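I have placed the structure first, in the form of structure tokens, so that the comments after it can refer back to it.
Only one protein chain is missing; all other protein chains are in place.
Let's turn to chain A:
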Amino acid sequence: MQTEQTAKQTYPDARGHFGPYGGRFVSETLIGALEELEAVYEKLWADPAFQAEFDRDLAHYVGRPSPLYHAERLSREVGGAQIYLKREDLNHTGAHKVNNTIGQALLAKFMGKPRVIAETGAGQHGVASATVAARLGLECKVYMGSEDVKRQALNVYRMRLLGAEVIPVTSGTRTLKDAMNEAMRDWVTNVDNTFYIIGTAAGPHPYPKLVRDFQCVIGREARAQSLEQIGRLPDAIIACVGGGSNAIGLFHPFIEDTGVRMVGVEAGGYGLATGQHAAPLSDGRPGVLHGMRTYLMEDDAGQILPTHSVSAGLDYPGVGPEHAWLKDIGRAEYVAIDDQEALAAFRTLTQVEGIMPALESSHAVAQAMKMAKTMDKDQVLVVNLSGRGDKDIHTVAELDGIQI
């Protein structure tokens, strides 16, 4: 019990460490910008006026609170625990990402930065960044791996319609990690007028902390809704983990509720045994990348390995440092769901509930279906349905051999 309380109340420490993880492993050229961001963030986060503006935007622009929906038919079909869906897919722009971009855009506004940049994998964070930039009249540039530009053509066009410039990144493996490298390079170069909106609870301190704080609205709502709708807390809460922002947003407010199992679902790709996946917590080891110490997919020489997942948003070789810490202290468990299982869950939820989940979120749904089967009918699982699946229709159609 003591350990869990410590995890919530004191982590990260003043230098951004979650136990041995996190920190600020960046070039000296970025230290000044991170120190400035940290100071502004700590000041504003403690300011009731800032909190009120953030809450107002979440209510009237994003459309919060998002419902906690009892998927009765799915629960019946699976046979076992009752499955509830936290409907982040119903947020404006269609995913949880916007909770964070609203918060960071407010920071950018207070800091007087006229230009924002972002990295994106599936395009959801890019869209959410382009959206808030349009609303605040900020210039917006989004870095996206050229592989992902191909996989997520719909979101690329959405970003362009919103007035953002999408820059395809052709270095390295041409996916999310390379987009992040490129965004960091832009930030170093244009640090005076630019705010970097990181899309996940990862990167150098203070990003893992501030993204978590902005995303915690998910868990706070889910906790209150559980008490209201079922009269108690759920038995387990489940979320997919790429960088891990939707998962930490759901988990964090439950950390002290030790009766609630927390299950993070990584992308198992072609299967953990093949090595072609994106599951560093399940099959990686600690190292340093993108400004933080965390679990990574790397070779013996410390080079970062290419990853694979059917979902672009989970296709990342690292993970937010708080998840690494929660794994090590045993407060959360992490499992992997492979491409096929996720695709099957995508179809099931679509057909049985009329809700089309993002392929990322489909990993969490698949895990919930697996777990529910082994549980009693009066037990409850809450799954974070972090995004909607419209953006993935091309990917699924292509797997079906259909050209749209």
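What we mean here is this: a residue touches a chain if its C-beta (ideal position, glycine included) is under 8 Å from a C-beta of that chain, and two chains touch if they have at least 3 such contacts; residues count from 1.
Basically, contacts and distances are computed from a predicted model.
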Any idea which of "Tryptophan synthase alpha chain", "CoA transferase subunit B", "Chemotaxis protein CheW" or "ABC transporter substrate-binding protein" UniProt assigns to the chain that's been left out?
"Tryptophan synthase alpha chain"
Would you mind spotting which of A:H277, A:H290, A:H308 or A:R331 touches the chain that isn't drawn?
A:H290
Per the whole complex, from A:E28, A:E228 or A:D378 the residue touching the absent chain is A:E28
Out of A:E298, A:E322 or A:E353, only one touches the absent chain, namely A:E298
List the residues of chain A that touch the chain left out of this view.
15, 23-33, 35, 171-172, 177-178, 181, 184-185, 188-192, 286-291, 296, 298, 300-304
